[in-house]
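One chain of protein is taken out of this complex; the other chains stay put.
And now, chain A:
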Amino acid sequence: MNKLELNEDKVLEVRFVGDDDVLNHILDREGESLKNGSATVGGNKVYSFQNRKHPEKMAKLASELAKTPRKNVSYSLKNDPEIMTDIPQCSKGHSPSDEVQLKNNDKSEFISTTRVLRKRLIAPRNHSDSESEYSASNSEDDEEVAQEFEEDTNKAILSPKTQAQNRVVSAPVYKATPSKKMKRDKTSDLVEEYFEAHSSSKVLTSDRTLQKLKKAKLDQQTLRNLLSKVSPSFSAELKQLNQQYEQLFHKWMLQLHLGFNIVLYGLGSKRDLLERFRATMLQDSIHIVINGFFPGISVKSILNSITEEVLDHMGTFRNILDQLDWIINKFKEDSSLELFLLIHNLDSQMLRGDKSQQIIAQLSSLRNIYLIASIDHLNAPLMWDHVKQSLYNWLWYETTTYSPYTEETSYENSLLVKQSGSLPLSSLTHVSRSLTPNARGIFRLLIKYQLDNQDNPSYLGLSFQDFYQQCREAFLVNSDLTLRAQLTEFRDHKLIRTKKGTDGVEYLFIPIDNGTLSEFLEKEEEES
């Protein structure tokens, strides 16, 4: 289906509904499981496995959701041609070639690559048979074709689209799962289903990548700017929720003082809530706020801030356990000492390790250390065994706030967020300023070499010998010893890493992404 064909709004509307209908029709027998998937009680969903999902279901659900009461999708489509092209594309249309195919509407006219040949095998079938035929694809034959097709799907999901009707997209995929599966559905052998879904190494998803979209990755700043334009919805209700939680502040203080520790869970960032707690209750007491989501956080840094800043101890410790012992003794000796620990995201990447949890738990078990923490990860409670739980002595409080995890996700190497690299860049310039001109030259040589090779996938790094040669030629060093001495300095700053190649040769490379490096070079050149 493509927009060329649809010059009438009406046509689109009819099509769209038809699409759903047919999809439903095709999935007739799966209908039962479909309902299972989307219409059961919450509890069931939590504890049961679900059926293998259909790759195109998401698009389907999206269109369904879009059509939910009060907002009529057909209406919106009429008004906005932009979306009109969007929706169909999301469920089917992929490339211009598709459109071409659709235009001819005749399959046998295709260029005959092996791939298309195979397609042709299916195509006549698709064409000649009625749609009900697809849903009843029980014959061996059919299955074989489907299997063949499946091998091909990664390259071409499009073949069914050769038929003018887009809805067939799903049919072959559906067939690819053997009909036996249907029986299993009935017996609801959930475990089997789970393993079946995980047995095949292939997953059927479309091949489209973000690069084809213009708006692929945004950097953190633009993302923030864009989001700031969104007016938050349900603010009244959220405010009420928050007020409800704020009323608990006094109770929390009481319970903290009575030897319990408090953990907050539930959807939404609990950072603001804890901040308010801090502002209202903790102004007159010593407290430490720990951002668990900060990527550089570690138990060591927590303990250090306790020993150095709270207890004003200047000495050092042999290891973390000694430090912990020291702190524990200190707190046991001086009962007037009180310390509140506020940990945002106790379950973060950096703190969820067994050792870290053990240490935090031991701290929290002290009488005069009060811990109030938040957890967000789905499986966070798995961090704690019975021993740790009894050390923590948790009281659980549900605080679902629905507030966005702005701060928590801002550090994260998020999927779609482009790393601006401003931090590594600044540190790079900083370090390079402190270097001798020769050393800077050496480093620049390596950067250039790395940038020249950035398109070479088998690029390992610059071998030491070659590097030495180049440096010599540029009059930067006079012996390999001097070069090595220079390299140690880079290595200390983590600017260079070495790898042993298969031939035993040392390869050098810079563990910083190329974008940052080229930016750095540009800056350097500007300055000089």
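One rule holds in what follows: a contact is a pair of C-beta atoms (placed from the backbone, for glycine too) under 8 Å apart; a residue touches a chain by one contact, two chains touch by 3 or more; residues count from 1.
One rule holds in what follows: contacts and distances are computed from a predicted model.
Asks: Looking at UniProt, which of "DNA-directed RNA polymerase III subunit", "Golgin subfamily A member 7B isoform X1", "Sorting nexin-1" or "Origin recognition complex subunit 3" names the chain we cannot see?
Replies: Going by its UniProt entry, the chain not pictured is "Origin recognition complex subunit 3".
Asks: From the list A:S206, A:N438 or A:N514, which touches the chain that is not on show?
Replies: A:S206
Asks: With the full complex in mind, choose from A:E309, A:D452 or A:D492 the residue touching the hidden chain.
Replies: Residue touching the chain left out of view: A:E309.
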